[in-house]
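Below: one structure, written as structure tokens.
With one protein chain held back, the other chains of the complex are shown just where they sit.
Order of writing sets the chain letters: A and B. Residues in each chain are counted from 1.
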Amino acid sequence: MNTLKKKIWTAYWLATAAMFAAAVAMVFAWTPTEATMGTVQKVFYLHMPVAINTFLACMVTFIASIGYLWQRRQVWDDLAASSAKVAVLLCSIVLLTGMIWGHSAWGQWWTWSPRLTFSLVLWLLYVAYLVIRPSIESRQRRALVSSVYGVVAFLDVPLVYLSVKLMPDIHPSSIALAPEMKLTLLSCFVPVTMLAAGLIAARFHLQRAETLSMQEADDPSLDVIPVRPAGGLT
Amino acid sequence: MTKVLRQIALVSGKDLRIEARSRQTLGLVVVLGVLIVVVLGLGLGPQQVASGMAATAVLWVAYLFGGVLCFEKTMAVERHDGALAGLMLAPIDRGVIYAGKLISNLALMVALALVVTPVAVVMFGFDLSASPFGFAAIMAGGFVGFAAVGTLFAAAVSSTRLQGGLLAMVVFPLSLPLVIASTQMMARLFGEGEPLGSVGLTVLIAFDAVYLVVSWLVFELILEP
Partner (left out) sequence: MSATTHAVAAYAVTILLLWGYAATLWLSARRQKTNDNQDNAGKYPQGNPGSNRGGSDPS
């Protein structure tokens, strides 16, 4: 990485950290408390942006998986793996903050309500993605299986959403927000999205470096030539 | 069109003939299914068993595990003596191979269900008479979707060495919406006596359609000797 890139990268992270800190301060010091749910509603300002970013990260995995199936380049697989990792992290946060909120609001850590089930299934889908990757040894095979999985898992998301709709619901479907609350939500959304994007990028750089060093150790041309095993018929 | 159908029949006929002569997979799978039903029946105890609703969950567990074994076996047959390379060299579309494999998997799963379902119905006191066709429709929708995913990933995974747990690990999370939708529909159908809702059936049909189309498109890329 050259110096300019490095500077921009540092500035990006500093800006994200500053905005994040400002947003958290804003939530606790400035935003009015919600009338019916009380202080615990403040969880919402992190819960929702993180949930939206979970979807975005899943979408990056989906697009990268399609990219791999189309072009057979290792870069796509690295991107898919990185964003899947971040998606799992974000989804864990959604589940945890949701559980804390639920414990305060309903007195239970977990209920089998549609939204909770939906997040749990989404989390399981992408945890499985991360778990199956290391158990496939051949790099091309791993990339192939996980990219098909990445595509199918993302198509699963609306189906999971439809199927959990059959269950009885207690989750708030929409919350009326005062203007200050909307502003707070937005000011939380921006740093969370930047953070998620930064994490995917950082993880991707790392993954890229790992792949390149492994790859060039056994075959320097693998990244350039579309991968189609040319071996014998068995 | 008839040509394609004949090709599909040839591919799946070959698989089923192998199965009919060796009876390896079906014996294994049926015994496994019955074992699962018995173990869960013992584990749940008389109170839960008597509620009747445990049966659908138990049946799904048996179908999922049995199904994964079927998918593995029908692909494993092709791994011997370079049979898959022969199949791929045959002048047929890869989609035909997929459809053939899918049909043989479905046939095996139906055979499994025909044995395991009565066992569970008897042991769990599950009253099917309220809506036997509803039950069959939900299960058929579930099976098609499950077999569609399973057939696709069996082809993708089977050339790696760690097959056993891996295929289950891939297929189970992807089939969760099927399990959720069908158990919820069963609960409504048999628990509350409601007729089959169109939402539930839509989920099943959407699932089947999505997976059949995606698998048809992707299978070609995945199949490698």
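To be clear about the criterion, contacts are C-beta pairs under 8 Å (C-beta built on N, C-alpha and C of every residue); 3 or more make two chains touch, one makes a residue touch a chain.
This one's a predicted model, so the numbers in the text were calculated from it and none came from an experiment.
By the touch rule given at the top, the unshown chain touches A in the complete complex.
The chain not shown here is touched by just one of A:Met19, A:Val131 or A:Leu212, and that residue is A:Leu212. Touching the missing chain, out of A:Val50, A:Ala64 or A:Leu120, is residue A:Val50. Taking the complete complex into account, residues 1-2, 6, 13, 17, 20, 24, 27, 38-43, 46-47, 50, 86, 89, 92-93, 96-97, 100-101, 103-104, 192, 195, 198-199, 202-203, 205-206, 208-210, 212-217, 220 of chain A touch the chain not shown.
We adopt the following convention: only the chains that are shown with their structure count from here on.
Partner chain B is touched in their complex by these residues of chain A: 69, 117, 121, 124-125, 127-128, 131-132, 135-138, 141, 144-145, 148-149, 151-153, 155-156, 159-160, 162-167, 229, 233-234.
Note for the complex: chain B touches chain A at residues 82, 85, 149, 152-153, 156-157, 159-162, 166, 169-170, 172-174, 176-178, 180-181, 184-185, 188, 197, 199-200, 202-203, 206-207, 210-211, 214, 218, 221-222, 224-225.
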